[in-house]
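Note that this complex is displayed minus one protein chain, with the remaining chains in position.
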Amino acid sequence: MHCIVSEAEAILDKEFPVLDKGFVRLVDYMGGDARVVQSARVSYGAGTKTHREDDNLIEYLMRNRHTSPFEQVALIFHVKLPIFVARQWIRHRTARVNEISGRYSVMKDDCYLPSIEDIAFQSANNKQGRGEPLEETSAEQVRSVMERGQKDAYSAYQALIGKGVARELARVNLPLSLYTEWYWQIDLHNLFHFLELRLDTHAQKEIRLYAEVLFNITKKVAPASCAAFERHVLKSIVFSADEAVEIKNRLAKREGVLHGKDLDRFEEKIATL
Amino acid sequence: MHCIVSEAEAILDKEFPVLDKGFVRLVDYMGGDARVVQSARVSYGAGTKTHREDDNLIEYLMRNRHTSPFEQVALIFHVKLPIFVARQWIRHRTARVNEISGRYSVMKDDCYLPSIEDIAFQSANNKQGRGEPLEETSAEQVRSVMERGQKDAYSAYQALIGKGVARELARVNLPLSLYTEWYWQIDLHNLFHFLELRLDTHAQKEIRLYAEVLFNITKKVAPASCAAFERHVLKSIVFSADEAVEIKNRLAKREGVLHGKDLDRFEEKIATL
Amino acid sequence: MHCIVSEAEAILDKEFPVLDKGFVRLVDYMGGDARVVQSARVSYGAGTKTHREDDNLIEYLMRNRHTSPFEQVALIFHVKLPIFVARQWIRHRTARVNEISGRYSVMKDDCYLPSIEDIAFQSANNKQGRGEPLEETSAEQVRSVMERGQKDAYSAYQALIGKGVARELARVNLPLSLYTEWYWQIDLHNLFHFLELRLDTHAQKEIRLYAEVLFNITKKVAPASCAAFERHVLKSIVFSADEAVEIKNRLAKREGVLHGKDLDRFEEKIATL
Partner (left out) sequence: MHCIVSEAEAILDKEFPVLDKGFVRLVDYMGGDARVVQSARVSYGAGTKTHREDDNLIEYLMRNRHTSPFEQVALIFHVKLPIFVARQWIRHRTARVNEISGRYSVMKDDCYLPSIEDIAFQSANNKQGRGEPLEETSAEQVRSVMERGQKDAYSAYQALIGKGVARELARVNLPLSLYTEWYWQIDLHNLFHFLELRLDTHAQKEIRLYAEVLFNITKKVAPASCAAFERHVLKSIVFSADEAVEIKNRLAKREGVLHGKDLDRFEEKIATL
């Protein structure tokens, strides 16, 4: 039986904007919290049927990393996103993708231009991230340099297309900021894994914004599963073997075991609790 | 938008019997032929939109092995099947499975007992298959030996369960003919791959019967895709490089190039066209 | 360049016994800790090359769940294992398997018979597990019932094979305790995931024993990666969002936030630190 979730029905096919020109749109979904419960009960048989309510069962599954029932729910998203974001996104291999092809179609003149407040310096302590924002005038300069670069690249592309040069060749100098579009189908378990990595503060801000919209949409489809994921995975905290000993000792008012960088990292973790 | 296919709606949740006690039931589906077309058009953009009708597009995709649009359609089946069939089935890794667990639940007294006409001798020329059927009296003897074995194994299991022995241990002597159940979710492309292998005459008859029922159900969900699959994959014929030369030469009334076993295999192939 | 690890060379092709008749044998491996480091440096470029020593880099990768460098190491194991263990094992879909086929070959007379001390009652509080062991006399009775069942099933199989019945049919009543064999190839990241689940106390004891042997072998191939896995994953501890608040409050000597079952589970976790 189809599993119809009225909150999800209400947003089906609606475009949720992301970045300056992108969007995420829920094209279809199969299943929801009820499907998770239903397929878990296949595994565990009649034995547990009467003993747990649905939400408790979902909590239990998530807490104990019984992931397979979450795989029975599937979602399809239509996404418009810059190519450099698409390149990070596609590293998740457990999804099914249909992307617009620059060999078949003339690409549209849509490039991602960061907003002034997103233009920032290289982070001093994070090799892969952004630090302080540039002051406004500098940021505006950077932005207009970027805009110019995008216009020039697209004009050159158009000129080549106009000459009849093959699309697959004309497009090779288009920038990574160019928007592409795809259908992306994924099951709920693997979507959670995607979200865990891409909602993380170490993910590049641009893909993180997509992850946030994906998560908000997914909450409409499977709210109890999302709540359990948030509690037991997303906002959970992992302590290494020796950090665990440190906690035990501290709670028992005994001497700690960590030193140096290990201790620093532990204090940092505790501070964020 | 949901893609509702009325022929599929009509059979949703209906149990189709397979073997003596097994069944296949379509639990849910997402998409159909319309979804294949819709996602193909994302890839190929506006360019092809007006030029092909849907069925032609599906034919084109299948003929040219453009497989990704078929991945956007997903189906969930509830299947009851003997464990030795489940062991062949699970080799297909691209599906999502929730199986009843003999650690959680007491297994039911359901074993597969082949019908008289399915009890056959080892094939003389096919190392993995069945040949001539046994004569009826012998077959009946075999069948009653098998039935006795199943009863004995299940009684021993029940006795152990009765004593309070752990389920996970009591079940280890249950036979491979015991029925299990699972939810099995797969996308249409990978389902076609499963069907190609399991509808083949070299597949064991028992799994082939499941494949036939799966295929019949799938035809309700995506009839044009199934027709294209049948024409271009299932009933297609592959000739090796040198067999291709043989055909060319014969059509041009020139000398053939094949000899010995290669020639025998070719003649056999031609005979079955 | 091949990455030869002398500790691994020393055990290559050696059979390590598991259970009464099973074994694990390392057939081949590609890469080791050095390959993890080498492929991480492709990702992070020259930037980090001089700043970290190899073991620190491996620690860093594991701590931050940068899993892809661990995927570049691959191992092949030859395993002899009971079918009911094989059925749990095969649920891990990210490996490559070649298993002996009961359609091609006559299966050998090897069944798993648990040792006296492994024969236990159903656990009272763990729906999927074993609790107290049976007293010795009872356990011996259970064991001889099991042995008898295995002998009878194998005799019936032999009789059918002797009559010329097709192997694929004759084998369907063989018990789940029958040993099978396979080649199993997996990358180091996915092997760690397998080990995390199968070394867990909730895994059935029989597969856990295999996981222990696999882990010991893997330590020879990639010792630093295994140490980091042990510290940051295997022996790590995960606290949910509200458990994290509980810890923060306790460390700051403030009132806790957990109640009821949540509190019980938390205390249990703390007790095991």
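A, B and C label the chains in the order they appear, each numbered from 1.
Please note the rule applied: a residue touches a chain if its C-beta (ideal position, glycine included) is under 8 Å from a C-beta of that chain, and two chains touch if they have at least 3 such contacts.
Quick caveat, the model's predicted, so the values are computed rather than measured.
Visitor: Over the full complex, note down every shown chain the hidden chain is touching.
Guide: Looking at the entire complex, the absent chain's contacts are A, B, C.
Visitor: In the whole complex, not just what's shown, which of C:Tyr29, C:Tyr210 or C:Phe239 touches the removed chain?
Guide: Hidden-chain contact among the options goes to C:Tyr29.
Visitor: Can you list where subunit A touches the absent chain?
Guide: 82-84, 86-87, 90-91, 93-94, 97, 101-104, 111-112, 114, 118-123, 127-131, 134, 138, 142, 145-146, 149-150, 152-153, 156, 159-160, 163-169, 171-177, 204
Visitor: Residues of subunit B in contact with the chain that isn't shown?
Guide: Contact residues on subunit B toward the absent chain are 44, 47-48, 63-65, 127, 197, 202, 230-232, 234-245, 247-248, 250-251, 270, 273.
Visitor: Could you please point out the subunit C residues that touch the chain left off the display?
Guide: Counting only subunit C, the missing chain is touched by 1-3, 12-13, 27-31, 35, 39-40, 42-48, 68-69, 71-72, 74, 76, 78, 96-101, 104-106, 181-183, 185, 187.
Just so it is clear, only the chains that are shown with their structure count from here on.
Visitor: Central chain, going by Cα centroids?
Guide: C
Visitor: Taking the mean of the C-alpha atoms as each chain's centre, how many Å separate subunit B from subunit C?
Guide: Computed value for the inter-centroid distance: 30 Å.
Visitor: Could you put a whole-Å number on the gap between the CA centroids of subunit A and subunit B?
Guide: It comes to 35 Å between the two C-alpha centres.
Visitor: Out of subunit C, which residues touch more than one other chain, so two or more?
Guide: 127
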